[in-house]
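This is the structure I have questions about; it appears just below.
The complex is shown incomplete by one protein chain, all other protein chains being positioned as in the whole.
And then chain A:
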Amino acid sequence: MGIKWDEFFVTGDPLIFASQIGIALTLIGALAGITYFKKWNYLWTEWLTTVDHKKIGIMYILMGVLMFVRGGIDGLMMKGQTAVPENGFLNAQHYNEVFTTHGVIMILFVAMPLLIGLMNFVIPLQIGARDVAFPQLNALSFWLTFSGAMLFNISFIIGGSPDAGWTSYFPLAGKEFSPGIGNNYYAVALQIAGAGTLMTGINFVVTVLKMRTKGMTLMKMPMFTWTSFITSIIIVASFPIFTVALALMTFDRTFGTHFFTISGGGMDMLWANLFWLWGHPEVYIVVLPAFGMLSDIISTFARKTLYGYKSMVISIVMISVLSMLVWVHHFFTMGNSAAVNSFFSITTMAIAIPTGVKVFNWLFTMRKGRIKFTTAMLWALAFVPNFVIGGVTGVMLAMAAADYQYHNTLFLVAHFHYVLIPGVVFPIFAGLYFWWPKMFGYMLNERIGKWNFWLFVVGFNVTFMPMFFLGLDGAVRRAYTYSAETGFGPLMMISAIGSIILAAGFAALVYNIYWSARYADRNIGNDPWDARTLEWATATPVQHYNFASLPEVTKLDAFWHMKKNDQLQPLKEDEVEEIHLPSNTWIPIYMGVVFGISGFLLVFEWTIAAAIAAIGIFAGLAFRSFDYDEGFHVHKDEILETEGIWRKGANKGVKNHVS
């Protein structure tokens, strides 16, 4: 088909026109700024070509926060449109595009990058390793995710956004009913980002299995490491299904096959089936690492070992099995046989059991603990009751017969926001407050943190609690407007006001990052929270080789054990050895760029051009095959100097941060 140049840019909408100008100015400003301050070299050598898991983690987090702004603006636009009946702020088409991009961006480009970013930063440190198993693959994962995210994001200014919902059900998402190129963006951008995620999954399975330090058996791993490990296994099991489904979607849309069409022997609901075979495990992919972070944060601030460690591990393993067995509960109303619906009702309810075990374990961890109410801990405390509301309404939805009433209403929308915001966003914020000092060497301000916390939690409840009742009254999701006679107006207005408070809470976080970067105290020692796991045993911010000598572990909560038993050894000069680390490489970012270009051409169904661009991908693979770079060694003098600086200053003149 090729690109229709006269329709290249989306025109005719003042909101989009303003964003086009905004994006152009931001790009010019960023390029000019980097050039003016002569930061290109720094950017290239320190960040764009890095293979250091800590820097890659930080880039993931930065991307997640930026995408949060984009997805959040989408959410606010929807709330603005539905605040009053018969509103004309967004038209039906624009509303369709906005809820589609909101869903995709929040799940795949906010929740996933923020969690994978924290995993990247924390896991190698927690298991006492110097990097992940495949550092270069890790960089490739990031750049493919970034490339997919950027490709998806430009859709609304170039060519048009996808508009068939984040689930993109057929037949609506097919060529027959969505003839524009918007849904090609969905198919291609998610394919690229998904490949990156799959590589991350493989990388972390191998890292956790092969890279643990001496003495750290599987049952002595911190809980965040455990949940990230299980998450990685679920990624490896489920992302290939999405890859196949998206490939078939691309074939249907671009090459005229009939996998999911109504005519020609296609099966439209097979898309829903494949989508949720991936999509439900995806829910656990985002929620499990979050559970792990909470476990570590709660045991740190309750100042106790995690209660029921073994039952916690058994629960996450059970969740990983059950998560593959519940997908049909997303389309109970498709018209399955009673046997199918009953089976998936029961498996869905069964998954509440291990989840319930975990909730009780957190409560018992806090019982009789000397709890410190830091901002990180507040997020963890707010998580429990809010997440339980999401979980219990989930069990309501699990009953297939009752689901016919709830299906496609705002009740469902409220339910999954009550699962995903307290279950993923709260823990991510907790994790950011908790690990920020390890990443950057200063803490986020606690006072602004409390503002961030209270505004966000109150705003969240005011936004989504009314949607339960609206849904029970029959308000359907994805409807761009409603009449005044429905009586939805007042609750919709309350919900819209809540979303503004929610946004103010997020703005407080962004302000906190700015304020703390400028004014926060840099003298915080290596262990400001009096924490329990190995990442706190090394310098803050972490030196590029992580550990001068790899720690040896004898117990769960290894660092806490070392502190309490006076086993923290000073570094002996004759024991220091040269450290072998991987070199930076240009290949991952190059691959991100060529995948992005080739994908962009494929979106426009310009297949010949896309194939030519894809030669660049094979060129990158070939370069990698003949790349014999053996890495470099950190010399003894450098290690001794670095270690001397932080160990001498460690905990000298440091205020107690958790009183």
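Heads up, the rule we're going with is that contacts are C-beta pairs under 8 Å (C-beta built on N, C-alpha and C of every residue); 3 or more make two chains touch, one makes a residue touch a chain; residues count from 1.
One rule holds in what follows: contacts and distances are computed from a predicted model.
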**OP:** Just go with whichever of "Peptide/nickel transport system ATP-binding protein", "N-methylglutamate synthase subunit C", "Quinol oxidase subunit 4" or "Response regulator transcription factor" UniProt uses as the name of the absent chain.
**Re:** "Quinol oxidase subunit 4"
**OP:** Taking the full complex into account, find the residue in A:Pro14, A:Gly88, A:Gly335 or A:Pro570 that is in contact with the omitted chain.
**Re:** A:Gly335
Subject >> Touch with the omitted chain, as defined above, among A:Leu76, A:Ile154, A:Ala237 or A:Ala507 >> reply: A:Ala237
Subject >> Among A:Met269, A:Met318, A:Ala350 or A:Met465, the residue in touch with the chain that has been omitted >> reply: A:Met269
Subject >> Residues of chain A in contact with the chain not shown >> reply: 237, 241, 267, 269-270, 273-274, 277, 321, 324-325, 327-328, 334-337, 339-340, 628
